[in-house]
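For this view, one protein chain was removed and the others were kept in their places.
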Amino acid sequence: MDKLRIGVIGAGRIGKIHVGNLKRLPQAEVIAISDLYADAELEKWAREREIPLVTNDSDAMIHHPDIDAVFICSSTDSHVPLIKSAARNGKHIFCEKPISMDIRQTEEALEEVRRAGVKLQVGFNRRFDHNFRRVREHVESGAIGDVHLIKITSRDPSPPPEAYIAVSGGIFMDMMIHDFDMARYLSGSEVVEVSAHGGVLIDPAFAKYDDVDTAIVTLRFANGALGVIDCSRQAAYGYDQRAEAFGSLGAAYADNDYANTVELSTSSGVQSDKPLYFFLERYNEAYILETQQFIDCVLSGTPVPVDGEDGLQAERIARAAKLSLQERRIVKLSELDVAGSIHAEREGR
Amino acid sequence: MDKLRIGVIGAGRIGKIHVGNLKRLPQAEVIAISDLYADAELEKWAREREIPLVTNDSDAMIHHPDIDAVFICSSTDSHVPLIKSAARNGKHIFCEKPISMDIRQTEEALEEVRRAGVKLQVGFNRRFDHNFRRVREHVESGAIGDVHLIKITSRDPSPPPEAYIAVSGGIFMDMMIHDFDMARYLSGSEVVEVSAHGGVLIDPAFAKYDDVDTAIVTLRFANGALGVIDCSRQAAYGYDQRAEAFGSLGAAYADNDYANTVELSTSSGVQSDKPLYFFLERYNEAYILETQQFIDCVLSGTPVPVDGEDGLQAERIARAAKLSLQERRIVKLSELDVAGSIHAEREGR
Amino acid sequence: MDKLRIGVIGAGRIGKIHVGNLKRLPQAEVIAISDLYADAELEKWAREREIPLVTNDSDAMIHHPDIDAVFICSSTDSHVPLIKSAARNGKHIFCEKPISMDIRQTEEALEEVRRAGVKLQVGFNRRFDHNFRRVREHVESGAIGDVHLIKITSRDPSPPPEAYIAVSGGIFMDMMIHDFDMARYLSGSEVVEVSAHGGVLIDPAFAKYDDVDTAIVTLRFANGALGVIDCSRQAAYGYDQRAEAFGSLGAAYADNDYANTVELSTSSGVQSDKPLYFFLERYNEAYILETQQFIDCVLSGTPVPVDGEDGLQAERIARAAKLSLQERRIVKLSELDVAGSIHAEREGR
Partner (left out) sequence: MDKLRIGVIGAGRIGKIHVGNLKRLPQAEVIAISDLYADAELEKWAREREIPLVTNDSDAMIHHPDIDAVFICSSTDSHVPLIKSAARNGKHIFCEKPISMDIRQTEEALEEVRRAGVKLQVGFNRRFDHNFRRVREHVESGAIGDVHLIKITSRDPSPPPEAYIAVSGGIFMDMMIHDFDMARYLSGSEVVEVSAHGGVLIDPAFAKYDDVDTAIVTLRFANGALGVIDCSRQAAYGYDQRAEAFGSLGAAYADNDYANTVELSTSSGVQSDKPLYFFLERYNEAYILETQQFIDCVLSGTPVPVDGEDGLQAERIARAAKLSLQERRIVKLSELDVAGSIHAEREGR
C-alpha cells in the first residue's frame, strides 16, 4: 500500500478537523464520510473537499471494499459497535477518546481488534504536542533521572452546556481522561492507585448529574512515583494545560502556548496576551501529527503510537477516580480487575 | 517604648540570622543571647556584635528585667516551656515554627500567652516573601475572584542527615508545616479536610522513622476550595518553592528567585542559572521583614502578622496529614478537636 | 473572480514554498510553474501537485490567457523585466524582495505597474509574523504613545556560501532590507537619515566583495524617532529576529519563536531549546498569511498589505546604508532623490 483510503465516521467538529488534516497528507485519501444527519450541506462540504461518498450509514463504509481505514469520530456510545464491526471487516481504526465509558465493553472491543489483527489508534492528541513530547523526551533520556512526581494542570476555558454535562460521562471520563493518559505517557509507568477530590465551584448544574467541575486527583504509579492532576472546567484566561515531571536529577516543565509572546511594558506593568483559547487552537499541530503517524504506521506496518491498551488504561483510571470520589477513599486499580462489574452495579449504572 | 530590648534563646543557625537582622533595625537592641552550649566562641561572636550578656541559662533571660521580648530559636521540644515561662514573665515572644509537635501542648502554650496578654509571633517567614505576598494581594484584591484551587510546590535541595530525620517530627510537621501555613495564607480560608500520599524515593533512612521523603497532600478549605501541595526532600536544581492561586476570574503564580536571570544562548540551547540554593538565600529579605514587623507591632501595640493561632492551625493540618498517610484515608480537621488524644495514642506516641 | 489562477516563476526554495502554501488556499489555483532549469524532476514534482503546465519560458506564463497573477520567485536581476512584462499583460504580481538592486530600475518597474493598474505585493513576509504584527498593533493603538525608538535584531544562523555572497548585493540589500522594511512597518514613519557601521568578523570572504558580515545601522525617522538595527550573518544559536518599539507611554518587545518552550532544571542550571533554526521554520505561518492576503486583496479589489512603494523605500534605505558605510558619514535619504545616479557612478557600479 502506498496510499491509505479512509472513511470518516461522524462529521462533527472533530471529524471535520481530521478530514482537513488528512487532506494535507499526500499518503491519505478520504473517500467517504458518514454522519447520522448527513444532509445537503454536508454533501456540499464534502464536494468542496473532493470526497466522493457521503452517507448516513456508517455500515456502508465499514463494508466498502475500497476503504482501508476508518476514523471513528461519532458519539462515544457508538464507538464499541463500530470498532468491532470495522475490525471484523479488516479495517484499520483511528478512534476518538474514550473508546467507551464502560471498561468491560472497551476490553471486548480491544479483544475483537486483536483477533482481527487490525491497527487501532486512540485520539490522545496531546501526546503529539511539541512541549509535552519534549518533557517525555527528557524523562526517556534520563535527563531528570528516576521519576518521582508528575504534575498536570488541566483547565478548560469554559464549561460545556448542561445538555453536554448530562451525557459527558463526568469530568474524569470526559475531560481528565486526557490527563490520565498524559500521566502514563510522561511517567512511563502504570497507575496503580487513585485518590480523587472534587467540588462544584463553577456551575451548580454539575451537581445535578453527580458530577464535579473542579477536581484534584492524586496518583500512585507502579514504579513508586506519585502524580497529581488539578482540573477545572473554567479558566477565565483560557485553556490551561501544563505539565511537569520531577525526578532524582531534575525537572522538566511544559508551559502553555500563546498566540504571540509580545510583552508590553507601560506605567501599569508588563502585559502579554492570554494562552491560545482552546484545544482546536492549542493542539492544531498535534492533531496533524497524530493523523500523520497513524497513516505512516498503518502503511509501514509498525505499531501505532497510542494503542487500544492506552485507551483502556486511561478509562480504568477515570473509572477508579469516579469510585474514589464517590466512596471517599483511595482506590487501587487492581480492584477494577476483579470487581469491575460489582462496582458498576453499586454505582447503579 | 521606642526601642525593643531583646534576648535571643538558641544560638544555632536561625538564632544567629535573627541577631544579624535585629542588629540592622534601629528600634531593636539585642542585649542577651543564651545557648545550652554557650562557649568562648559564642562569647567572642556576641562581643563582636556588642551583645552584653551571653549565658547558657535561658531562664536568666526570661527573668531579666531589661528584656522586653525573646526570640525562641532553640530546639522544638523547648518551645512550649519557654513560651509559657516567657509569657508568665510578661515577655513578648517570637517563636520559630513549629510551636510544638503536639497540638494539645501548643494549645496550652497559647492559652498562657492569651492570659498574659503578651504578643506571640510564629516564624512563618515565607509569608514575607515578595512573590508569595503578591499572590496573596491578588487574592485579597479580588483579582482572581473566588478561590478555587491553591497549588504549592515545596522541594528542598537535599535531605537532612539521618540524625535530624530521627527527631524532625516527620515531613509534615518539619517541612510541609510552612506549606500548610502558606495554603491558609494564600486562600484566606481554613483547611477542613486533608488527604496525604507519600513515598520513600530518595533515602531509605526515612522509612526507618516511619517517615516519607516525597509527598502530595490534598486539602479542602472551609470556603469549598481545594488545595494541593507536592513536596520533596531533594531537588537536584536547588530550592523549589512555587505557589499558584486559581479562582473564578484568573490565576496568580509565584516563581522561584534566582541569583541572576542572565540567559546564555549557544549552539546547545538556552541556559540560565539555578534558583537560589536554599532558604537562607531565598528568604533573606523575608527574614528581615518578619523581624521588622514583629518589632513594629510590639512597639505600636498592633496585632502581629502571624500569631499563635496561625502556628496552631498549621500544626493541626500537619497532624491530620500524618494520620491520613498512616490510615490511608481522608481526615477531617474536626476529628482532631474531639479525638486528638485518642489518635495520638493509636499512633503509639 | 472567485478563484485566482496563478503562475509561479522560479522553482527554487521560495517558489516551492509559495506553491505549497497556495495549494492550501481554496481560492487559489496554481496552473503553471516556470524555471530556467525546468527538468523531469520538476515535472514530477509539479504533477504530484496537479500543476498542469511546467515550462522553462517565463514569458509563456506572462502571456498565458488563463493566468490572473504571477508569483515572481526567480533571481533578483530578473524581477524588473518580469514585473514590467507582467504588468503590461495585465497580470497581478507577487514579487520576492528586493524588487531590484537599483532604485531607479525599481522606480521604472513601479511606474509600469501603476500605469497598468495591476496589483503588486512585495514579499516582506516578516510583517505577517504573529509577534511583529502584535508590536505594530501596540504602536497603532497608541499603547506605547509616540514612538521614540525602534530596535531590531537580525541575525542569521550561518553565513551563505561565497558564491552567494558574490551576487547577494551586500548585507544591506540582501539581508537587512527586511529589517529596513520592519523599521518602517513598526514605526509607521519614513526613514530620512541613515548611518551604517560594519565589520568583517565572521568570514573574510565578505571583505573580498566589499561587503561586511556584521553591521549596526542607525536610522532617523520623519517623525523624529530614532531606530537601530544590529545584524550578523552568523548566530551560533540559530535565527535571531527580535524587535522593540519604545515610546512615550511604554515599550513592546517581540521575542523569537521556539520549537518548544520546555524548561529543564538540573544541577547544572535551567536549559531550554534554541529558537527555530531559520526563516523557513520561523516564518512558516507568515508565508502562508502573506500569500492568503495577496489572494484576498486581488480577489476583493482592496489594496495589498505590502506594495511597491514599500519595496522601493526599503531599497532606498539599503542604498543609503551602503553609501554611509563607504563614505563613513550620515546619509540623508533625500540625497538619493536628486543624486542617485551620481552616487551610483561614484561607487563604480
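We just call them A, B and C in the order they show up, numbering each chain from 1.
Methods note: a contact is a pair of C-beta atoms (placed from the backbone, for glycine too) under 8 Å apart; a residue touches a chain by one contact, two chains touch by 3 or more.
Being a predicted model, the structure only gives us computed values, none of them experimental.
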Options B:Leu53, B:Ala143, B:Val192 or B:Ala205, residue touching the unrepresented chain: B:Ala143
Option from C:Ser34, C:Thr76, C:Ser195 or C:Thr291 whose C-beta touches the chain left out: C:Ser195
Contact with the hidden chain (one of C:His64, C:Arg126, C:Arg220 or C:Arg316): C:Arg220
Chain B residues touching the omitted chain (full complex): 24, 26, 48, 130-131, 133-135, 138, 143-144, 249-255, 257, 259-267, 273
Residues in chain A touching the chain absent from view: 235-237, 240, 265-267, 269-275
Interface with the undisplayed chain - residues on chain C: 145-146, 148-149, 151, 153, 155, 195, 197-199, 201-202, 214-216, 218, 220, 224-226, 228, 230, 232, 234-237, 240, 246, 248-251, 328-330
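The rule we apply is simple: only the chains that are shown with their structure count from here on.
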Innermost chain, taking as reference the mean of every protein Cα atom displayed: A
Cα-centroid distance, chain A relative to chain B, in whole angstrom: 42
Whole-Å gap separating chain B and chain C, where each centre is the average of the chain's CA atoms: 59
Overlap residues in chain A, where contacts from two or more other chains coincide: 249-251
